[in-house]
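Yeah, one chain of the complex is gone here, protein chain that is, but the others are all in their spots.
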Amino acid sequence: MKLNEWLNNEIPNIAKTLVDVHKDYFSIEKSIGFEGQETIYKILQNFRSALFPCLCDKYSSDNTRINVSIGNNLRKSALDLSELIGKVLVNENALNETDAKRKAEEIVMNLINKFPEIRKTLQTDIQAAYDGDPATTSTEEILFSYPSIQAISIHRIAHELYKLNVPIIPRIMSEYAHGLTGIDIHPGASIGEYFFIDHGTGVVIGETCTIGKNVKIYQGVTLGAKSFPLDENGNPIKGIKRHPNIEDNVVIYAGATILGGDTTIGQNSVIGGNIWLTQSVPENSKVYNSQPLPNIK
Amino acid sequence: MKLNEWLNNEIPNIAKTLVDVHKDYFSIEKSIGFEGQETIYKILQNFRSALFPCLCDKYSSDNTRINVSIGNNLRKSALDLSELIGKVLVNENALNETDAKRKAEEIVMNLINKFPEIRKTLQTDIQAAYDGDPATTSTEEILFSYPSIQAISIHRIAHELYKLNVPIIPRIMSEYAHGLTGIDIHPGASIGEYFFIDHGTGVVIGETCTIGKNVKIYQGVTLGAKSFPLDENGNPIKGIKRHPNIEDNVVIYAGATILGGDTTIGQNSVIGGNIWLTQSVPENSKVYNSQPLPNIK
Amino acid sequence: MKLNEWLNNEIPNIAKTLVDVHKDYFSIEKSIGFEGQETIYKILQNFRSALFPCLCDKYSSDNTRINVSIGNNLRKSALDLSELIGKVLVNENALNETDAKRKAEEIVMNLINKFPEIRKTLQTDIQAAYDGDPATTSTEEILFSYPSIQAISIHRIAHELYKLNVPIIPRIMSEYAHGLTGIDIHPGASIGEYFFIDHGTGVVIGETCTIGKNVKIYQGVTLGAKSFPLDENGNPIKGIKRHPNIEDNVVIYAGATILGGDTTIGQNSVIGGNIWLTQSVPENSKVYNSQPLPNIK
Amino acid sequence: MKLNEWLNNEIPNIAKTLVDVHKDYFSIEKSIGFEGQETIYKILQNFRSALFPCLCDKYSSDNTRINVSIGNNLRKSALDLSELIGKVLVNENALNETDAKRKAEEIVMNLINKFPEIRKTLQTDIQAAYDGDPATTSTEEILFSYPSIQAISIHRIAHELYKLNVPIIPRIMSEYAHGLTGIDIHPGASIGEYFFIDHGTGVVIGETCTIGKNVKIYQGVTLGAKSFPLDENGNPIKGIKRHPNIEDNVVIYAGATILGGDTTIGQNSVIGGNIWLTQSVPENSKVYNSQPLPNIK
Amino acid sequence: MKLNEWLNNEIPNIAKTLVDVHKDYFSIEKSIGFEGQETIYKILQNFRSALFPCLCDKYSSDNTRINVSIGNNLRKSALDLSELIGKVLVNENALNETDAKRKAEEIVMNLINKFPEIRKTLQTDIQAAYDGDPATTSTEEILFSYPSIQAISIHRIAHELYKLNVPIIPRIMSEYAHGLTGIDIHPGASIGEYFFIDHGTGVVIGETCTIGKNVKIYQGVTLGAKSFPLDENGNPIKGIKRHPNIEDNVVIYAGATILGGDTTIGQNSVIGGNIWLTQSVPENSKVYNSQPLPNIK
Partner (left out) sequence: MKLNEWLNNEIPNIAKTLVDVHKDYFSIEKSIGFEGQETIYKILQNFRSALFPCLCDKYSSDNTRINVSIGNNLRKSALDLSELIGKVLVNENALNETDAKRKAEEIVMNLINKFPEIRKTLQTDIQAAYDGDPATTSTEEILFSYPSIQAISIHRIAHELYKLNVPIIPRIMSEYAHGLTGIDIHPGASIGEYFFIDHGTGVVIGETCTIGKNVKIYQGVTLGAKSFPLDENGNPIKGIKRHPNIEDNVVIYAGATILGGDTTIGQNSVIGGNIWLTQSVPENSKVYNSQPLPNIK
């Protein structure tokens, strides 16, 4: 067939087939859609500049102007987020529109009311980065060039929404951070203050992890699940504790893998690079590979 | 020298030197250029919204409007892609312009005609993600927040172009996916339905891999080449089978490395995390590290 | 509280709290800010199109036009970069404005004067990619789809600024490359010509690394520090040699970890995948895991 | 009051007052809004490029591409216009949504079906400009730099919608043309082929005008109403014939004013500059001011 | 000279000459600049959407959202306008920065505090348009397609700033309206409620005009100055009453010219089209041209 004819005659059929297939599996009306997804990214950028005012799109050193700029951002984002949450509460949780709207508004007020507290925790994360990396020379550098801060800022927001039982949106947030930084923290993970991930690419932190204070993690570390139980239909059973607990003051070096919901790393422990660990270790442990030296010819 | 003079007097010389050096190695006329690269990214976004209409830039629940929007996107992208393919066929394959244009048009029609089939396969990939991750709560969540779906959607398109012998463009597509997701699948790899990559950062799947149905892969897995033979000039010999075969129903855990064109993982096998494997294993194998437990002090 | 009231009454207080907390730890006036960060990204894009004129935003095959376009880009970027460097020299190095301006201008002229030399080195990197990957079919493909080239282009620029003692900005540049490619090269690292990183996701190259000529590295390789000494206050001592030396013609396979400032990999050595190495190896070494074969059931 | 307090405390009250006042007079839900207004402008630009394909945003000399581009534009604009018309039919004409949608779709199909005919008429207008202005050198120049063509193109579209009883939208279109060109043609005016307005600024053509073929008008000409009758409440009676008839082959020079619904300018007449005319003149008239020569001292 | 050389060698000289000439007559540092000009346009658009909330960029029917949107717009615009006014007060009125800032803030608060009152007056202008034009069918149509409303909205804002002795900015506002509508109202003119200009192109209303309530003006009307007195140096004496007074309930038809600061049009008068009037007329006058009928051959 000639291109011209094909464009006029076949494309409408292909488009129709694609739309029809999509409708067999998804509701187009109910989806938050591409625009919703982009709005969430925009909200996160606004929240980031509220938490760190020197990251405002256009800031000046005039106090009134900074306050207005952040206030405006927060108001706008509060409404946008409230609308999106309302939508997913209707679609995923089957609330009616009035209840969903009311609940969405409560959730958003709840979240933003916690921003001063979140901000304080993020300052401890910045301090942990400063203390933990000899290569850095200032906290300003950390704010502008450490993926860890970007990932943990987004996580601490997404985690609040996760705790408030908001569907989908926290995961879109965490995946946004993952795309930017290579650090994949499920919004369900509970993470204490003074948290630092160095370099970060390939880090995976699972949904039911709990991480204490002052924990430091290097690139390529997985805090994951062991194989998970299936229900009678062969589907994974959702909602059970599957990921490890990391207690205070633990350091986990690059490429280490720690698996399982009943695996606990006791406080003050150090886990060496490339370690594969599926069992608990007590406080103050130092875990290194006992493998023979590499074969050098 | 003062900045002002340098800007006026030296910059033109530096610019000229840079252009001249570039021309020693590259043709500027023949390059697809920055604009071509950006166009490919835009085409992929249009294709994505055609495959998943809820990801349209602006969609509504009106059926006619969705169909028109996707039809328009496909028409526009078909022409843009056809133009780019025509260009690379002239430059890389030395076709004359008329032949290149005709062949490019056939290739594009071929590709888009397969979209309904590709879409069906992608639905199996979504199902595999749903079945394979206890953390997910809906297929909507998968569509909006799983890098695996983004990577495999682009791969299934790029792979068709690869099979149709289109130079360069499939690789630009796969690298685009790599940049977004950390998942690096060469467009040459052949991948069966119900494919799922969890987390995904650091996954590498080589050009001559074949992967069966219902395969699940975790972050950091490499399906790569062993050292490759050189020709008499010391250059790598291109185009030979270098990467492994993964049969149906195989699971490969995080950080495993499987190398070599004559390495086959038999169906229903499970490859443990961090495994380094350069030989075939039979069906139903379970491969775990036999290394001693880590040294815990 | 009703949303409406909360937006009017509480948001100003939350904004004020966030601004006040920020000011306790950061200076808003002195920060390069979001705009500065975005300007650095834009400068890097301009530099990239100067180094590779076929990547110009809008290029044509007309020689005068290409030269003008690149000259204009360089002039504009030179001024933007000079302004930003001036700012950080005042804030971080406590220079007065006049000295900072003069020094910033010198630094920028120094940097851009080296572009022809940098370009020549980048051509060796492209050649190394062509020689080192059997999957590639042309250098054009390498330019448009190899993350290695993007990462090393940015690194060679950032490294010049690092050597000229510019604070913060080189790190923002390297983190920009890290976000795009998953390759994290500290601007302090010294890297010889004919350098190639295949796939690249998860590669970490530390600040005080030195890498010789014709070195090839695969995804997931870490060239890092061993645990670092603390000063009497428990803070890491900054500025000491912490990362390994890689001599000429070394190949390091995927996932290998090489640590320590006194670790040297002798020339012509090959380091196998997933190797964990904290000691030097002599020239011509081949280092493979001596671990037993995996346990296959 | 200090600015800061005022921004936080008074602005919400002022905003509320403004919204409340607006609601006393207008419905916010029912308004086509700023976005609707902008959409109409965008539709007109798309229609213009459909009528004159060399005015496409990005056109090429490839036939298929031009056709696709215009087809896509028309499809998109047809849906956008249909949606807006549906909205105003509900709001202004009190149709129910189903009827309004059906009627809007008919109207749009009607309009666009007439485009080939409208295009032919516009070609006569271009010819009239070419014949009527010694300063022009090509029809290409007319297309790109004559406000007359822009105004009459939009008028011929708006007039079709006016005849199809679409409220508001035709007037938004005509005012858009007025803003661009200074030529104010009410969409109700009926205008024959070969129509040309030279310079055009200040031309006003009223709602119930009829203008024959081959009429030429200069800047500042008004074809207006005499004082209009009021109803018993003192409101102007709407919908009666108020503006003049201009027959074929008439020329009206700059600044002339012709008023009244029963004023007819007979064919082949010439009306001189600055003439004030409130009565009919027969065919072949030449109307000049009989005023004495100006007083020259 | 060859183009290439000329671009490198001559352009810097031409640029330098142009900058030097500019500096002979203007201060670059003190100018509000292109950005300031664009900011004023943006502020006017924000003010317009505050005065008419259905013209918000993105509005919805949700009350909270509209209020937040307008509140945010007003806050942002208040700060932007305050900054610009501060700048012109320093440059034109030679205030010091602190006084200028304080005064600018007062002026902006003053202006925006009057918005509810301005809005009420604008509603009378809309009503006057509705009453005065038989062609209109709804007030919605007037809001979206009458240049008069756009011009008078901007005038009522600019006039407040003029009364508060703000230099330059009110004129930039009025010229913005002039460019959009062809209606040129000097911000100094005082205009009563229920004001309507039909069609409007070419209307000029001078700085010291006073216009009463319920006045209606047609296109091309000039309310201007007679020749003005010069001072001893031959410069026009600024700041004296030069333009006419129009009392309540006057109608002035198209093209009429009324000149002079001591010319008063008494209330309830009607001035005919194209009238040239340089003297006062009493109440209830009807002024028509006594010129002979045009010469019709």
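Letters A, B, C, D and E name the chains as they come in the text, with residue numbers starting at 1 for each one.
In this section, contacts are C-beta pairs under 8 Å (C-beta built on N, C-alpha and C of every residue); 3 or more make two chains touch, one makes a residue touch a chain.
Remember, it's a predicted structure, so these values are computed and weren't measured experimentally.
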{"item": "Option touching the unshown chain, where E:49, E:174 or E:245 are the choices", "value": "E:174"}
{"item": "Listed residues C:13, C:27 or C:64, member touching the removed chain", "value": "C:64"}
{"item": "Positions on chain E where the hidden chain makes contact", "value": "1, 3, 6-7, 10-12, 14-19, 21-22, 25-26, 28-29, 31-35, 37, 91-92, 167-168, 171-172, 174-175, 178-179, 182, 184, 186, 188, 201-202, 204, 206-207, 220, 222, 224-225, 228, 235-240, 242, 255, 257, 259, 272, 274-277, 281, 285-291"}
{"item": "Residue ranges of chain B at the interface with the undisplayed chain", "value": "3-4, 7-8, 63-64, 67-68, 71"}
{"item": "Contact footprint on chain D, counting only the chain that is left out", "value": "49-59, 61, 63, 66-67, 70-71, 74-75, 78-79, 82, 105, 108-109, 112-113, 115-116, 119-120, 123, 126, 131-135, 137-141, 143-147, 180-182, 199, 201-202, 219-220, 254-255, 273-274, 289, 291-297"}
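Please note the rule applied: only the chains that are shown with their structure count from here on.
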{"item": "Chain pair among B-C, A-C or A-E whose interface repeats that of B-D, sharing over half of the contact pairs by residue number", "value": "A-E"}
{"item": "Set of chain C residues in contact with two or more other chains", "value": "3, 7-8, 12, 63, 67, 71, 182, 201-202, 220, 255, 274, 289, 291"}
